Each structure stands twice: as C-alpha cells, then as structure tokens.
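Only a single protein chain was left out; the remaining protein chains are all shown in position.
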Amino acid sequence: MSVLLGRDTRVIVQGLGREGRFHAERMKEYGTKVVGATKPGAGGTSIDGIPIFDTVAAAVDETGANASIVFVPAPAAMDALLEAIDAQIDLVIAITEGIPIADMLKVAAVLETAATTLVGPNGPGAITPGQSKIGIMPAENFSPGGVGFVSRSGTLTYEIADLLTRAGLGQSTCIGVGGDPVVGLPTPGAVRLLNEDPETEAIVIVGEIGGSAEERAAEYMRSEGKKPAVAFIAGRSAPPGKRMGHAGAIVSGNQGTAESKVRAFEEAGIPVANAPSEIPGLVKKALRHS
Amino acid sequence: MSVLLGRDTRVIVQGLGREGRFHAERMKEYGTKVVGATKPGAGGTSIDGIPIFDTVAAAVDETGANASIVFVPAPAAMDALLEAIDAQIDLVIAITEGIPIADMLKVAAVLETAATTLVGPNGPGAITPGQSKIGIMPAENFSPGGVGFVSRSGTLTYEIADLLTRAGLGQSTCIGVGGDPVVGLPTPGAVRLLNEDPETEAIVIVGEIGGSAEERAAEYMRSEGKKPAVAFIAGRSAPPGKRMGHAGAIVSGNQGTAESKVRAFEEAGIPVANAPSEIPGLVKKALRHS
Amino acid sequence: MKLHEYQAKQILARAGIPIPDGRLATSPEEAEAAAKAIAAPVAVKAQVHTGGRGKAGGIKVAKSPAEAKAAAGAILGMDIKGLRVDKVYVERAADVASELYLGITLDRDRRRPVVILSTVGGVDIEEVASSRPDAIARGWPSPLLGLLPFEARALVFAAGVAPAQREAVADIARRLYRVYGESDATLVEINPLFVQKNGSVLAGDAKLDIDDNALFRLPELAKLKEVSADEEAEEKARALGFSYVQLDGDVGIIGNGAGLVMATLDAVRNAGGRAANFLDVGGGAKEAVVKAALEIVLSNPRVRSVLINIFGGITRGDEVAKGILDVIQAHPPRVPLVVRLSGTEAEAGRKLLESAPLESRETMDEAAAEAVRLAKVPATA
Partner (left out) sequence: MKLHEYQAKQILARAGIPIPDGRLATSPEEAEAAAKAIAAPVAVKAQVHTGGRGKAGGIKVAKSPAEAKAAAGAILGMDIKGLRVDKVYVERAADVASELYLGITLDRDRRRPVVILSTVGGVDIEEVASSRPDAIARGWPSPLLGLLPFEARALVFAAGVAPAQREAVADIARRLYRVYGESDATLVEINPLFVQKNGSVLAGDAKLDIDDNALFRLPELAKLKEVSADEEAEEKARALGFSYVQLDGDVGIIGNGAGLVMATLDAVRNAGGRAANFLDVGGGAKEAVVKAALEIVLSNPRVRSVLINIFGGITRGDEVAKGILDVIQAHPPRVPLVVRLSGTEAEAGRKLLESAPLESRETMDEAAAEAVRLAKVPATA
C-alpha cells in the first residue's frame, strides 16, 4: 500500500442501499476486500454475497475489518460515523452529502482523540490504484504509479486522474478529502501523508475556493516538503458570496479567494495549473527538475 | 518530591473566599509555593500578598503555576475545574463538596484525554510532608518518611497520619482522593502512583464502604504490587441503603460492602486493620517482613 | 431525592415515553372516579418512597370503579416498610405479553452512566445480574454525547429484544437517557417495561431518583420533595449543614468527617456496642453547630450515652469544647457524654472540658469503649 489503503485493507459498507450496493459491487470488481456490511436487523443474512451484521462492532469482531465506507443518508450519518469511530476502525470514508455542520463538528471533536482517520464526507473516497478502491470513483481512469493526489472535488478528481493516466503518470494514492466545510482529513493532513510516503514521488493538490486548507497545505509544503508538487484551484472565476455547489466552496469577504491560494502555492514554489489539462505537463516538468 | 507535589510545585488558588484565604495562608506557612489566585475582575490586585488574576490561563502564563487548588462553590465548580484543565495545569486539587454527579461525569470525560491529574473533589487534598501541602489538612499531624498513604476520607486521614507520625512512621505523599462517587484520581490510580514511586516504602490504603475502588486497588496490588501495603475500611458496621455522609459511602444491594473489600485485600495478601490504631503496627510488621 | 411513580411517569410522558392512562387519588372516592374516567380495568398502586410495595399488598387490580374504590380503601393508610400510604395511582391495566427491564444509573468504576436493558423484567435486576448475567445488556454512553442511536441499537440487539419491539425500545432508551440527563438523575428505571399483546411498548412502573446536589438548578423537581416522618431528623440535620442517619443502637455518635464518623461507629462495634446514629458535623464546625448536633442526637429516646469524636483540621478543638459546655450548661443532658478531641487546638479544648460533667479520652478506641460501657450502665434518677 501507499497510504491509507492497500491490498490488505478489509472494508465494510455502512448503508447498503441502492447506491451502497452498486458501489460495493464495483469495489469488489476492483479487487477491494469488501468483507461485510451493516444493516440493523438483518444481521446473519447476506446481500450480494456480502455478510450482513447488525452493528459495526459485530462486523469488525467477525471480519477483522479495518476500514469502512459510509453511504448512510445525511440525517443518520453522524451516528454511522460515530459508530465506526467507536468500533476503532482505522479508516472511515464518508461518501454522504449534506451532513449538517453541527454534526460534523461533533464528529471532529470526537476524532481529536480517536485512532480513526476519516476521509470525507461529501467526497469520492480514496484509491490506491491496482490495490484497493474505497469510494465511488470510476476505476478505469486511475493507474498505479508515483503521483500522490489530493482533491476536494469528485468528478474533477476523475478528470485529472484520467489526464494523468493518459500522460503515463500513474498514481500512488488519490484522496478525495470532500467538499464540505468540515471534513475529517483536510487537505493539509492528506498532503502530509503523501509527503511522508516513500512510494509517492510527486504530489498533485487540487483545491477550490473557500476556506484556507490550500494555504495551510502550501505553508506545510514550504517548510516540510520533500518532493515536487503541482496545484490547481477550481473556481478562479467564481464571484464572492456565491456558493459553488459544495457547501465549502464559497468566497466570503476576503476569505477563501482563489488569488490567496494561488499566491500561497507560488510562494511555496509550487506551480499552479491554469486548467486541469496543464497538470500532467507541470508534473513531468517538476519531476525532471527534482 | 515523592509523587504529584513537592518543593517545586507552584500553586494557584481558585476561589479565594473565606475558606480559600484561610487555607492559602496555612499552605504558605507550610512552605507551599502559592504563586497566585484567580478572582475574575480583580486581576492585577493582590490579596494577602497573593497576586490575583482574572483567569487561570493568565495566572499560569504569568506565574508558571503547575498546580491549582479549587475552593469554588459547588454550582460553579465544574467550570473552575474545566478552566484549570483547559489551562493544562498538571495537578488540580478540588476541595469543593457537593458537586452534582453529572458535572463530575463531564469533567471525567474531559480528563480522559487531558494532561491534568485531578485529585478530589470532596477530599482534603494532598501533601508531601516537609515539602508541599495543597489541601486543608492540619500539617502538624504529618511528617516526612516512606509511607505512602491514600484515603477516601478527610479527618480520618488526619487521624491516621497522626497515628503514623506518633509511631515514627513518616509519610512520602498522602493523597486524599475524595469521598464522592466520581473523583478525578480514584484509589487504584493513587495506589499505582505510590507503588511506582521509588521514595515510597510501604502503602496505607484507607477505603470506605461504597463502590469498588478498593477491590480494584487490591486487584492491582495483587498483580503489580512492589511493596508492602496495609488497608483499613471505614463503615464496616454501616447498614445497607444508608448513605454515610459521603455521597459515595453507601452499600446498595450487594455492591460496595465492607466484607467484599476486606476479602479483596486479604486475597491480595494485604492485612486489613480492624481500627485505625492497628495501622502503625501492621505497617511496621509488613516492613519487617518485606 | 426520590420521586413517586406518578411523578416519574409524568416526566417520562413529557419526554415522549408511552405510559398507561392514569390518575392520582387520595381517597377511595377519587379512585372510583378515576377508574370510571379510565373506563377499563385498572391497577390501584400505593405511592410510597420504597420498593417492594407489590409484595406488601400495595398494588391491586380492579375490574370496575367499585372494585377500584374498595382497593383504594384497603391500600390508603396502609403501612409499607414504615411508610404510611397517603396516595394511590389508578392506572389502566396493561395487556401484558412480556416484561423488560430498562434502567440508567452511574457506573462508578467507568465514571460513566450505564444503561441497562434486559428481557427479564419486573424483578430485582441485581438478582438477574448475578443469576443470569447474559440476560443483561449494558452500554456506557459518553456524558458529552448522550445515548447515540447506534448505542441504543447495540443494547437492543445484545439484550435480545424481539424484532418487532427493537425500534420502540431503542427509542424509549434514548428518551430515558434524556430524562436522566435533564433531571440530574442518579437512577431512572422502567421496571417492568411492558410489551403488550398488540406489540406496543409501555412503561409499567417508573423510578426516578434525583441528585440532591443538583436540586439548586432543578426548581421544578425541587418542589416535589417530600419528607416522610422518619426522615425528618435527617432533613433537619441537612438544613443545618451536616449529615445524620438514624441507626438502631444506643450509643449516640457525633464526629467531624464522614470517614472518621464511620470509623467511630466501627470502634463502638469493636467495643461490643451499637451506634444509635451517624452524625457528621462536617468541616469547620462551630459552637452553634455542635450544639444543634447534640440536640438532634439526644432527641432519639434510644440513646443511652453520647460519644463525641472530633479530629480538628478546619474544626478547632476549643470551639467544639465551648459548644459542648454551652449546651450541657443550658440543658444538662439526660445521658453521659464521652468526648475525644484531637488535632487543631485539641489541648485547649480538653482544658476547657476538664471540670465539666463528662468523660474525656485521648484515643478513639478508649472513648468508644467508655461510651459503650456507659450505655450499658442502668439508668439512674
């Protein structure tokens, strides 16, 4: 494995509804070890060949799962996340969109002293190409290699993975940190994981307007960066005060502007692409110069 | 120092009312470094020669205090304790009686991941004789030496310290863990500190009816005990269902009986005194045989 | 502080927990009217602050208003474990299929609330805990987050609640936890929690004990406080700032500090006597407090000697001595006094007492032995 997930990662699915079933199937096809799922009251049965448990604790006990993917609808998502954290699952990936901020603040407070890494919510998940995929990304756009990739966006991640793959740049691990204002593993933390990963040779950081996660990631790379990095910021043309889909993608006052983020990366010596299509070229150039 | 407190411990007083002032004076007389006190709104002044601060954080910043003693009345005590924990004070000693259990449960939950050791509430405090006293115990009953001493009671602690001192058995550190059902450092944790303290040669454990802290302490000593110990249980003649003053001192159903505690100590090879007056003799005997 | 079943049930109902239709009655006529209004078989239940009322005949089923009147007539005025029944609760009888136990209290070792659920209800849960530990499920919610849905579900699965009742029981558990938190409860219990033949779930009984230390912030609950006759002395002591528990021996005990007083009780027993009470005057006891304490202890007719054991810390021996002198000069006590002073200003105190009509001893053991001896001397005068 590169970071977070690899061949030995054993995953359970929380929320095996229509979407959960569809993606569990895709993950299994990819080779991800999907070892169980939770559905209160259906414990002991199986769905699509996946053993079902009443609780996460029971699933962990009986399957040795060390990761979980959460599709539980927003109103019950906090409970699902806290259940996974309580069961001391190493990696929890939350796909769910629209979780109230107050709920995520509670989850974040619990995470402060928990052993779990939460990726998401409202992201596509994470993938270590060729080994394990825990998420909803179309696997065919990804390929194994040395580019670590962090993104706040979903489909933009697929787009960029596709461009990298076509350019012959495989990926070590891609982490979709999620588009909400409060996420479990924000961009700087994800960048740190890749920076410290021996299998990652270069890092691509895809940010968007809103918040200051990109500025903090740039600051971190400026002082601790061990490998070349390339950045892209989506939403450079977005006007202030308008929320661009993601609850986190908003420029309010002088907070969260694309300019500030681009400047931060440039000050850290990290080239910023004007369009996703420029990223592969910048990565190649950066690798040549490092 | 032996454990928790010693010559270099710097104490602030939270709640400098009548009782707080009286005991601050006694502590200073004993040689305890009382470096400040908090009284919101009176910051910058001084009382009885003690500099006053508006907040615990300010007091810590300016005095380098690493301990605090809390006399704040019960309704505001949770806030005072959380303020001290938030200021990352190493040792907090709570004298306050009558704190609601729900408040102490919150404090206990915060302590789970904090750096602070809380002794009390509803106890006499702690003393390392000859070095530092943070509490309300009459100092003249204590003397320096090698007997570590843990107690759930206040005046009974003075009584037994007096008996030990008269018998020529000085004390390393005496810890009054407090008589409430929920305390910061329960008996087993206090016993562990003394067991691992190189300056403590023998341990006296004074328990009382209610709860199972004594059983757990006995269990701990049975498996990890490095030095001789002697126990005493107050309330052997108390009938079930009657609360003996301390909110924690109650036998309910088959929980918390003196018999169970005595048996646990005996099974751990720890002699149990029938009266406080027997304790010094048992300690001497235990030290001879060790 | 204990609440009556009917009070506890009102609080549960406000939290959205289903309870049977019920009405309070203080006379047979009111009970009859209540049964008429409910228009179904009812249970007539004594409202007293003690357990075991069922075994004592304090609960009767009535199929008609007339039967309810008769039942109330039999129960009202009854003595249950020393408590007189003044009120009955008339409640629609449930159509019981099975009984569960649900309770929340403090787990001192874990320093967390513990939620206990069992499919063996209607009985002493401690008995079930020791005879069939597997029949009991426990959960320890964080006091900062409350009982989360997943924790309630885990309990329901672990206890083996039938599928049809799982959701309802998990929901009731979460609501009960809210009651526990919002009313600063030390114990809240639904035992039995009925499962009716139609599948619905309903609180059969309810117990709610409140943390006395939290009453200052619970004005509504504080109003419900009732003091029974045998608790009066204890309440009076509490009002004076010390704690008093009546026991059944003949040596009156006064001391400072709960542990020291307990040890004094033990010392009396070691000397072959029996304590008449526990009385802790607390820290910093002043003259007036000692005086009031003596009066309370002497008001117990069984007391044949009084042992005062003070180890001075905050409390000063001379002040205690003055209090003792004052009260025995004003009202010479009807029984002998033994005093043991130690600690702060003890010597000054002992000096003050030298010429007083009482026994002074240096150690707790000696003082206890003397008090026990004096209690056995036949009363003179």
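The chains carry the letters A, B and C, assigned in the order they are written, with residues numbered from 1 in each.
Rule of thumb we're sticking to: a residue touches a chain if its C-beta (ideal position, glycine included) is under 8 Å from a C-beta of that chain, and two chains touch if they have at least 3 such contacts.
Since we're looking at a predicted model, the values are computed, not measured.
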{"item": "Displayed chains contacted by the hidden chain, counting the whole assembly", "value": "A, B, C"}
{"item": "Options A:17, A:64, A:245 or A:269, residue touching the unrepresented chain", "value": "A:245"}
{"item": "Residue, one of A:132, A:195, A:212 or A:257, that touches the chain absent here", "value": "A:212"}
{"item": "Residue numbers in chain C that touch the chain omitted from display", "value": "144-145"}
{"item": "Residues belonging to chain A that touch the chain removed from view", "value": "19, 22, 74-75, 97-102, 104-106, 108-110, 124, 136-138, 141, 151-159, 162, 179, 181-182, 206, 208-209, 211-213, 216, 232, 234-239, 242-249, 253-255, 274-277"}
{"item": "Missing-partner contacts on chain B, residue numbers", "value": "40-41, 43, 54-58, 76, 79-80, 82-83, 86, 106, 110"}
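Definition applied: only the chains that are shown with their structure count from here on.
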{"item": "Most centrally placed chain - per-chain CA mean versus overall CA mean", "value": "B"}
{"item": "Inter-centroid spacing, chain C versus chain A (mean Cα positions, whole Å)", "value": "55"}
{"item": "Rounded Å distance between chain A and chain B, as computed from the means of their C-alpha atoms", "value": "48"}
{"item": "Cα-centroid distance, chain B relative to chain C, in whole angstrom", "value": "27"}
{"item": "Multi-partner residues of chain B (at least 2 other chains)", "value": "none"}
